[in-house]
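Left out: one protein chain. Kept in place: all the others.
Here is chain A:
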Amino acid sequence: MAGEQVEKRVKYKSSVKDPGTPGFLKISEGMLLFVPNDPKSDSKLKVQTQNITQKFTKEGSNKPPWLNLTIKQGRNHIFEFENYPDMHACRDFITALGKSDEEPKKAAVSTSTEQLSNKELELRFKLLRENSELQRLHKQFVESKVLTEDEFWATRKKLLGKDSIRKSKQQLGLKSMMVSGIKPSTDGRTNRVTFNLTPEIIFQIFAEKPAVRQAFINYVPSKMTEKDFWTKYFRAEYLYSTKNTAVAAAEAAEDEELAVFLKPDEILARETRQKIRRVDPTLDMEADEGDDYSHLMDHGIQRDGTMDVVEPQNDQFKRSLLQDLNRHAAVVLEGRSIDVDSEDTRVVAEALTRVKQGLMFHLKIADSIQVFSSLTRTISTAKNIIGKNPRESFLDRLPKSTKDEVLHHWTSIQELLRHFWSSYPITTPYLHTKVGKLKDAMSNTYSKLDAMKESVQSDLRHQVSLLVRPMQQALDAAFQHYEADLQRRIAKSSGGERPNGYV
């Protein structure tokens, strides 16, 4: 659509009664221009095409072909065309513009949070001006597109000061409504029912039913499509709602994937066992059971009308509304535990699973932090040496250019590693590409270090290599992790395709 434009001969009327000014209407992407034939006329018009709503007269009515455009601010512009086809051409063009407008608008919404006030930009420039090292890093990574501007600054929020730290978004809580409340819509003629799933509903289902979440990760897309998955899920829900456990059992026996939904949720049971240990002791009714020998197997009074009728609960295809309500409320109370704003169901599922396995996850991160901090220590001690006892410092004995180079490599490796480790675990394609770029930049630096080692004078070589070694070690660790992760991913995705494990 870019570059296209429409030009028609029209009469411009500022109101219905206005006889109209003849002229040309030019519509191009983003701009609507009316140029009157009489250059002295003051009814020139220049309007942005965004936010236009249009009304027009119908063909066949006895009215002339008018197009009434309403701009957001409330002004009406009426154009009288010479014929209907002209008008339609214009109308369609504007409609098309409106549509294409919407999409960039959406994109704008997603980046609008990233949009910066001028003040913030100024602050960044100031910081760069004042700190040459920072400037150099910025130049090295941002301008070479290893990192984006935002990524670069994201790790330096402290530098940007209080005001610039984006106000922490208040997380929106979950709605109290139960998902089981979503009623399918029917078309009334066939027995077909349609469920509308929104990301919020999917999130809720995954959060409340870990077994469904796990099944999704296991089956989609390797075994079935997402649509099939949800169809099966609602089939299972339907079976629950009929309370016909015999049918449920029969169907589960035939279809092992369906059975996953119908069986009691084991992941949930495990979570429950963990949670009960952390419960407030004043509520722990289980502890009381320890002292109750009056209700030792079949002791006590069973059927005196105080205790209730207990329906056989051991039926594994039975799940009660009460349990669902409790579970739902618990999930709502937990709130949105993940910060993934993705439409991709799988990403949501994986992120949730990760949060639940929180502990392990934290450990892994802790590992990489250790590597990282040991590196920082080397650098800071080196710097201290410079400060404290310059004469004896080995760094000082290096030629200034070499010294600067070493220090610069240090800081840039630091920067790269910080971004690298914080990208794990890789949850989005975006992170995937980012890690790739970082890895390339790192291997680049690695070879530069090698080159530097080679280039220094032989008497200094040993010392320089001592200095360089921890840096290279840190990089090696990162490469190793990168490879291992990559292998794991490949294995996982290929394993998914061939569930029997054939390679």
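Everything below uses one rule, namely that a contact is a pair of C-beta atoms (placed from the backbone, for glycine too) under 8 Å apart; a residue touches a chain by one contact, two chains touch by 3 or more; residues count from 1.
In this text, contacts and distances are computed from a predicted model.
Its UniProt record calls the unshown chain "DNA 5'-3' helicase", which is the correct pick from "Synaptotagmin-1-like isoform X1", "DNA 5'-3' helicase", "Origin recognition complex subunit 4" or "1-aminocyclopropane-1-carboxylate synthase".
Note on the undisplayed chain: of the listed residues A:S15, A:N118, A:N191 or A:Q302, the one touching it is A:Q302.
Remark: the omitted chain is touched by one listed residue; of A:A287, A:L466 or A:I490 this is A:A287. Residue A:I276 is the one among A:I276, A:L466 or A:A484 that touches the chain missing from this view. Although one chain is not displayed, chain A still touches it through residues 173, 176-178, 181, 272-273, 275-276, 279-313, 320-323, 325-326, 329-330, 332-333.
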